[in-house]
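Removed from the display is one protein chain of the complex; every other protein chain stays in position.
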Amino acid sequence: MERQSNREGIKGWLNPGRYGLERLAYWLMRLTGLGLLVYFIAHVFETSSIVNGKEAWEKMLDLTQTTEGHIILAIVIGMCVFHTANGIRIMLGHGGVGVGRPGRPDYPYKPASLNSRHKLCILASIGLAALAMMYGLAVLFGE
Amino acid sequence: MAAINPQLSNELPSPIVDPHTDSITLRISKFNPKTDSVVTFQEFKVPVHKWTTVLDAILSVKQHLDPSVAVRYSCRQASCGSCGMKINGKPALACYTKISELNSNIITVEPMNNYPILRDLAVDFTQFFSTHKKLKPYIIRDDSEVTDDSKEFLQTPKEVEEYLQFSYCIKCGLCNSACPTMATDSSFIGPQALAQAYRYVSDNRDTGKNERLKIVDDSHGIWRCHFAGSCSQVCPKGVDPAMGIQLLRGYLLGFRK
Partner (left out) sequence: MKESVIMKIHYGTALGAVVLVAIHILFRMTQNFSESLQYESVIANYQFLPYAIMLELILILLSVHGFNGLRVILLELKQGVGYEKTVNYGCIAAIAILVAYGSRTILMAGFGM
């Protein structure tokens, strides 16, 4: 009988609670990235209705300028802000910025790369996304 | 002479009698790829003290209740890296994890993810070691310390500190088990090998930086690390592979020369 490869599979991407905030940020980055890609493709298609004239454009607006459409747009705003802010943190991290300096590890062996600077940036990204969503909802529903 | 496995009943074995200790339920993953098609769990009631480690509990089961449990262990002091396993869902060294710090009366031990299972809690490290070898884990230079007319390569304490923590790696494999990319990507180099690549690149005695950077600059190389940090979360020796990987990537991105 073949040995099981025993890979965790997609389940390994989920359950971010096991491994701390950075794993949650990784998971959110994937989720928001895919969500934004789907929105972007839909946005390119929806805006293409303008070439079919005023009636087609207004028909598209009737479809999207609804309560559900505004809620989706607010979620997209949140995803965009989180993905951008966390993306900048990750880009800097990938270059070795803010990951700490190598040194002599001592018990309890707290990893220097998972430091409060990166954790604060992740929390700030989530906070900014929430603020942006609230502002977006205020603009969209405020009229 | 091979040991003959005793016939075991499906009933919960009776606990070892010791009225002065607490006891926990130890669920051990049992799987023999030669005979089983699915993984099952066997439960054992094990007495524990304040200082009992998960490895102690497993060995207690082996000694008194079920000698057929397959588990790797050696030093019992987090030096050898043999006893890596998944404990209550998180990769850890069994000898280094006290039952009391898990805050649970039910302890589930399973083989580490992302490695083929040999039997029960023992996993196959063949790919792990071959990937490690691929990254040339040795000092690359033209001259040597061991010829008659050469002196030993001197390093200042500061130069040693550049790579020291990465040299603490005991090849336990916990980082590869925790990594979200390793969960799905069977071609990914993995945090252990990447951190070891940095260990040698940052060693000022080494001249093989460009060779190693070429190896890691691959579609399943360093670029599939997304700084989730799970490897550093689980590392028992303070190696912090995530730091090593990002510092190594700094060379490829031009942040470091």
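Just so it is clear, A and B label the chains in written order, and each chain counts residues from 1 on its own.
Here, a residue touches a chain if its C-beta (ideal position, glycine included) is under 8 Å from a C-beta of that chain, and two chains touch if they have at least 3 such contacts.
Owing to the predicted nature of the structure, the values given are computational and were not obtained by experimental measurement.
Engineer: Going by the contact rule already stated, which one of B:181, B:202 or B:246 would touch the omitted chain in the full complex?
Structural biologist: Counting the whole complex, the residue in contact with the absent chain is B:181.
Engineer: Identify the residue among A:21, A:36, A:75 or A:112 that touches the chain left out of the display.
Structural biologist: Among A:21, A:36, A:75 or A:112, only A:36 touches the chain that is not shown.
Engineer: Check each of B:77, B:103, B:147 or B:219 against the chain that is not shown and name the one that touches it.
Structural biologist: For the chain that is not drawn, the touching residue is B:219.
Engineer: In the whole complex, what residues of chain B lie against the chain that is missing from view?
Structural biologist: Against the left-out chain, chain B lists 181, 184-188, 217-221, 223-224, 252-253.
Engineer: In the full complex, which residues of chain A touch the absent chain?
Structural biologist: On the chain A side, contact with the omitted chain comes from 10, 30, 33-34, 36-37, 40-41, 44-45, 47-48, 50-51, 53-54, 57-58, 61, 65, 80, 84, 87-88, 91, 94, 139-140, 143.
Assume only the chains that are shown with their structure count from here on.
Engineer: Quick check: how many Å separate the C-alpha centres of chain A and chain B?
Structural biologist: So the centre of chain A lies 31 Å away from the centre of chain B.
Engineer: So in the complex, the part of chain A that touches chain B is made up of which residues?
Structural biologist: Listed in rising order, the residues of chain A that touch chain B are 1-13, 15, 18-20, 22-23, 25-26, 29, 90, 93-97, 99-100, 102-107, 109-114.
Engineer: So in the complex, which bits of chain B are touching chain A?
Structural biologist: Interface residues on chain B, with respect to chain A: 31, 33-37, 89-90, 111-118, 123-124, 161-166, 168, 178, 180, 182-184, 186, 202, 226-230, 232-240, 242-244, 246-247, 249-250, 253, 255-256.
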